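The complex is shown incomplete by one protein chain, all other protein chains being positioned as in the whole.
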Amino acid sequence: MTLYLEIIIYLLLIGCAIIALRVKDLLAAIVVLSAYSLCSAFLFAVVGAVDVGFTEAVVGAGLSGLLFLAALFYTSRKSAD
Amino acid sequence: MVKKSSSIIVGIVSRAIVPFIQLFALYVIVHGHSSPGGGFQGGALLGASILLLRLTVGREGSELVFPERMGTPMSGFGVFIYAFVGVAAMIGGGVYLNYAFLPIGGMQPAELRSLGILLVETGVGIGVMATMIVIFDDIAKGNFHD
Partner (left out) sequence: MLLVYAATELPMRGSIDAPCNVDSSLTGTPGASTYYIRNAQKEMNTPNMVTAILADYRGYDTLGETTVIFCAGIVVFLILRKLKDGKKI
């Protein structure tokens, strides 16, 4: 049961990473990156490291997204390529 | 940069949700002995709640919660609490950061170590919270692009 859950979360992680690389809008890329961090936190929680998962959820999904947003407001909106 | 958000729904919802985030962060710091959590996670949650206010309410409103000039002194104060607990253990007769020798009377060594962990986690929480706010404020204030 846990193995199937892990495999599903791994697939979600890979999907989020590919979407975050492929998308043109940088705001959407930040949101997808936060979703990636959330999936990673779920993975840590399933594996058993609840403290690491908590830290990943707070810092990865919350604070880094917020700092990316603050940096994005100063630069141009669209990616170059 | 930080100007007031134009949408009224975002402002009211974030103002309503921030006290619960801060209460949960305090719970995470204080209850870190027996549940997952600790100083770093609780401090990051506190910082995230104040940054949410900075983004939505605006600088004038969030200055009341956490004034901007207090950021750097608070982050230094958090590290100072941690180091001072270690020095207090040295005063009590142990080695550095050995909480069993804290100079507080009438407690067993196990309880003293538990109390020392709580003090240290508080220091870490204050330091992390203030550092997150300092980083965001300096990025938002810099105007380095134009």
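Letters A and B mark the chains as written, and numbering starts fresh at 1 in each.
Methods note: a contact is a pair of C-beta atoms (placed from the backbone, for glycine too) under 8 Å apart; a residue touches a chain by one contact, two chains touch by 3 or more.
Worth saying up front: this structure is predicted, and the values here are computed from it rather than measured.
Asker: Return the single residue from B:11, B:76 or B:92 that touches the missing chain.
Answerer: Among B:11, B:76 or B:92, only B:76 touches the chain that is not shown.
Asker: Go through subunit B and note every residue touching the omitted chain.
Answerer: Counting only subunit B, the missing chain is touched by 32-40, 71-72, 75-76, 78-79, 82-83, 86, 97, 99, 108-111, 113-114, 116-117, 120-121, 123-124, 127-128, 130-131, 134-135, 138-139, 141-144.
In this section, only the chains that are shown with their structure count from here on.
Asker: Which residues of subunit B touch subunit A once you look at their complex with the stated criterion?
Answerer: Answer in residue numbers: 1, 28, 36-38, 40-41, 44-45, 47-48, 51-52, 55, 132, 135-136, 139-140, 144-146.
Asker: Going by the contact rule set out above, which residues of subunit A touch subunit B in the complex?
Answerer: So the residues of subunit A in touch with subunit B come to 50-51, 54-55, 58-59, 62-63, 66-67, 69-71, 73-75.
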